[in-house]
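Here the structure comes first, spelled out in structure tokens, and everything after it is commentary.
A protein chain is absent from this complex, but the other protein chains hold their places.
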Amino acid sequence: MTGTRKLSVTGNWKARTLTTALMSFHLILFLSFGAVCVGGTVNLLAQRHPINSALSLIAVMAALAGEYLLLGAEFVAAVQLIVYAGAVMVLFVFVIMLLNAGEEEETKGSRVAILIGVPGTLISSVLMAWVVLRHSGTEAVAIGALPGHPVDIAQLLFHDFLLPFEITSVLILIAIMGAVVLASKPGSAAGKVE
Amino acid sequence: MNADVNLWLIPVLPLAGAAINGFLGKKSSRQAVTTVALSFSGAAFAMALWVAARFSSLSVPYQEFFAHWIRSGGFHADFAFYLDPLSLVMLLVVTGVGFLIHIYSVGYMWDDPSYSRFFAYLNLFMFFMLTLVLAGNYLVMFIGWEGVGLASYLLIGFWFTKDSAASAGKKAFIVNRVGDFGFLIALFLLIKHFGSLNFEQVFGAVTGLPAETAGAGLLTTIGILLLVGACGKSAQIPLYIWLPDAMEGPTPVSALIHAATMVTAGVYMVSRSHVIFERAPIALTVGAIIGTLTAFFAATIGIVQTDIKKVLAYSTVSQLGYMFMACGVGAFSAGIFHLMTHAFFKGLLFLAAGSVIHAVGGEQDMRKMGGLKAFIPWTFITMGIATLTIAGIPPLAGFWSKDEILWKAYQVSWVYWLIGLITAFITSFYMFRLLYLTFFGDYRGAQVDAHGHGSHDRDAHGHGEPHESPMVMLVPLMILAALSLVGGLVGIGNRFEHFLAPVFGTPEAVEAASHGTEMLLMGVSVAVALLGWWFAHLLYCSRPELPQKIADSLGGFYQTVVHKYYVDEIYAAVFVKPLIEGSTRILWQDVDRKIIDAAVNDAGDGARHVSDEARHMQSGNIRSYAGWIAAGSAAVIAFMIGMWMEGR
Amino acid sequence: MVVGIFILVSVIKSMIVLLVLLTAVAYTVWLERKVVGRMQNRWGPTRVGPFGLLQPAADGLKFLFKEDLTPPHVYKPLFLAAPMMAVIFALTSISVIPFGNSIPMFGYRIPLQITDVNIGLLLILGVTSMGVYGVALAGWSSNNKYSLLGGLRASAQMVSYEIALGLSLVGVLIQSGSFSLRDIVDAQGGRFFYVIPRWNIFHGQFIGFFIYLMAAYAETNRIPFDLPEAETELVAGYHTEYSSMKFAMFFMAEYANMITVACLATLLFFGGWHGPLAGPPLMRALLPVAWFAAKVFCFLFLYIWVRGTLPRFRYDQLMSFGWKFLLPLAIANLIATAIAVAW
Partner (left out) sequence: MVPLSYYLLLGGFLFACGVGGFLIKRNIITIFMSIELMLNGVNLSFVAFAAHWHALAGQIFVFFVMVVAAAESAVGLAIIIAVYRTRETLNVDQVNLLKL
């Protein structure tokens, strides 16, 4: 996933001569990452053991990081890897390991979910896909169309969106404390944060 | 405009005192409570004196903006204060008399367990009264207006464990509501038609109205509604009934609130609105008639009362009637003059009465008094001065102010004058009757001991004889007596009127021809007063058996008067009972129970039945919820796409 | 066909780097055995080749030819995948590490780096953070209590220290204003007072370096933070059930990670390839690579030295050291740097 960035960064190569070749190259990369995404997603649903689902999700996320790179969002790609794949999913795997979650049981707890929810989901998906395909046109997204340079992102994040940013930091703090309190055994010393 | 006067401090000082005593007083010593109460009210008085001293250097009217309050569209009302000669007079009366009564209360209330509460209320009253007096617009005035009502309610019901006191407080409050209703509607009309409640703007707008339309409809309506408000507060017919009952409160309260200051708020308000009234002659006439009738009517009731405070209460109503009469005939400055002198002598009368009650251990019935002048000489002297004053014996204060009113009334119509004169005679009579019954003759009361009046037993010291009050009570009496003696002198040569001229306009030059008439009328009224004195002397001093005979001979009429013309009973039958019956039978049992309650119950039952069916959707299974959400979002998306397609 | 040339060059560079890296891994193992041996007053490997220099090859052959045991009751797919993941992520991160300036060749300037990404540092962080999966899944899929404990410890430890690691780097990032490793190294050229090199460690980042070093040791599961494989408690931790080439993969991954971390330390705090230059142009072109290698060697030696010297932490000490000491210190360092830069 790192090889593609080389082209837009290295000054030695005359980008002008590359464009046509890049078109197909770009599409190929998109399709391969997309294939990983789709495959991972389907596997997530198909697998009955949560650890397999978790690994599929990690694959999806890594592939999505590749898609972000294609879209020129390098920083988002890196954060996707670090935060999602590297931290959030580790947490999932950790919990699966901790609780020693076994295979899923095939209980029939909800007819509504199958009889109403699944058709509803299908209907809305088809509708949305139809709208996207039919009406949103096929404007191309060029490679490196958006220089998602960390400096620009920092400017937005720490200047224009400073207040939301600070609020999310408070949110994170609250979430940490909530997690500590919730996960601690009732009455144990960990409940009262040492 | 001198911004350094800091007018706002005058009301706020007593408020601070009230807050301190109200919140901390319970745990403080009496000395501390006394210090706080006296220092804050004294500071307000000192400040008022200081303002008065600087008054000539101020540009009048002096206005002080304090803070924005309501700003809604074009309408705005601010916390603003307003000082002109009228409010200055009121300011001095309220703070001065108020301060004296504070001092007096220290002695009178010393043994009461709720000492700090009393002073908290008293200071609170001062705050609201000063707000009322200094208000720069009708809305701030209304705060004070309602606030003094509240303070009055709290203080009438001060001994709230006593049933009669509690219900007297409620009565005062409720009757006042009727008047406040009129006042409020008048304010709404002012807002609607003049877009403001600021005195200056309203009066400017009223003055600007063309003369021919001015008197018509609107101003008359506003004037009469304002009068209704004033009648409630100042105890005029038909809303006077609360004042005699208000005597259930401690005597200093009766002196301060129900004689000297609060009840005169109506007069003050009418005088303040004189611009409106001067252009609403019908309203003025109504005011004059009400005042005259009240003066006469209350005086007649006063004759037969045996409770010393009740006599004074009816006397107050009667005197307030005089003031209304003055306003009604357009003699606002005479009304205010009488207001001021009345504050002195009626405050003195009540305080002296309090001293008497104190002396005889809580007894208020005059038939059980008598011969007290030997026991309590200072009280007797001061009360005697007050009686002479109210009776209108020259050169005491009451003479000047009452005569002024009668003279002005005569200029408008001799009817007012005549009734006023008769009232003056009755006043003189019942006041001297009070004096004779209380201080002359033999002591008819039981030995003063612990069998005092119910909750008044704080006065019962278990000693043998009536005794003079402590100095802390006597000094205010003496000061007020001095003021009653000389207070009228400010009115000589129309000085008072000239002082108020910036407010009410320059008095017309008295025609030389009528000067003789004035002197004649003066003589007549003095003669009438002396006649009343003589009559009282005859009945209650020389030949004490006569009153009973007269009463017997009058029979039914006497009974009617003793029962205050059955006004309370009539009101009960005409207003109160239908109200209670209607509320109980129709509103409660029919409307509330059968319609409102039933609707609520049916709604609840319906909701429960529907929920009973619908709760099956709430299976507790997350996936089912998700299924519903998915189906719902599908519907929403389909709908939105449909709308979007239609819009294309 | 520029794309072709580009791909060709990339492939060649990747192969060279991979070769060098694996060799380095092998000889780091040799070095460790040698040095630790000397520290413990013994010889270390001496029999295979001169100074035992062929020992790594012998080890490799041994791993290859050993029987590949797969115990029953393991979760097979992950049991197989875990060592691969470990080694893949360990090797991937080397791809953005620059070893020196670009050198002219065939009319092009070839940068001595597989690829220069302007978020290179973040990418390394991302990839190393993925590395935890190999260890964690190996521990879980082995279906063995020692392995599971090792895996749990590893994941908790690596996730915890990653925060301190990332924060310790932010100071450097603030000073150089770029995520690109090449830019960061370029910013360290020059000297203070003609004597002291303008490396970040001499440029106010000493505390940052200290935090980085601690966190890096924990990230690579090296002594004194080698709790996931603590022999005395957990047999061999997460790779208890592994043998033969699968075990070798974990071994390679660990040493490859060590090298990556050492490279990163060199680049971020010790001026990368900067050093005194002299001699003909070719030498001037290659000398920086030598400087870089020398610095990396120092770090690797430090690793081994520490291993020979320090005892192991207890697990709760490890956690409280990370969360209660390193993390606050890293934040303080970050704030101080930010204030200094802003001022």
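As written, the chains take the letters A, B and C, and residue 1 is the first residue of each chain.
The working rule: contacts are C-beta pairs under 8 Å (C-beta built on N, C-alpha and C of every residue); 3 or more make two chains touch, one makes a residue touch a chain.
This one's a predicted model, so the numbers in the text were calculated from it and none came from an experiment.
**Q** Relative to the complete complex, which of the depicted chains are touched by the chain excluded from display?
**A** In the entire complex, chains touched by the missing one are A, B.
**Q** Which positions on chain B touch the chain that was left off?
**A** Looking at chain B, the ones touching the missing chain are residues 619-623, 626-627, 630.
**Q** Go through chain A and note every residue touching the omitted chain.
**A** That gives, for chain A, the contact residues 23, 26-27, 30, 34, 37-38, 41-42, 44-45, 50, 53-54, 57, 60-61, 64, 67-68, 70-73, 75-76, 79-80, 83-84, 87-88, 91-92, 95-96, 98-99, 101, 104-110, 113-114, 117-118, 121-122, 124-125, 128-129, 132-133, 136-143, 145-146, 148, 152-153, 156-157, 160-161, 164, 168, 171-172, 174-176, 178-183, 185.
Quick note on the criterion: only the chains that are shown with their structure count from here on.
**Q** Line, ring, star, complete or other: which one describes how these chains touch?
**A** line
**Q** Please report how many Å separate the Cα centroid of chain A from that of chain B, as a whole number.
**A** Whole-Å distance between the two chain centres: 77.
**Q** Nearest whole angstrom, what separates the Cα centre of chain A from the Cα centre of chain C?
**A** Chain A and chain C have C-alpha centres separated by 27 Å.
**Q** For chain A, give me the residues that contact two or more of the other chains.
**A** Within chain A, no residue touches at least two other chains.
**Q** Residues touching two or more other chains, restricted to chain B: which are they?
**A** Not one residue of chain B touches more than one other chain, so the list is empty.
**Q** Given the complex with chain A, which residues does chain C contribute to the contact?
**A** Residues of chain C touching chain A: 2-3, 6, 10, 75, 77-78, 81, 95-96, 108-109, 111, 114-119, 122-123, 125-127, 129-130, 132-133, 136-137, 139-140, 148, 151-152, 155-156, 158-159, 162, 166, 177-179.
**Q** Spell out the residues on chain B that touch chain A in their complex, using ranges where they run on.
**A** 619, 621, 623-624, 626-635, 637-638, 641
**Q** Mind pulling up the chain A residues that touch chain B in the complex?
**A** 109-121, 123-124, 127-128, 131
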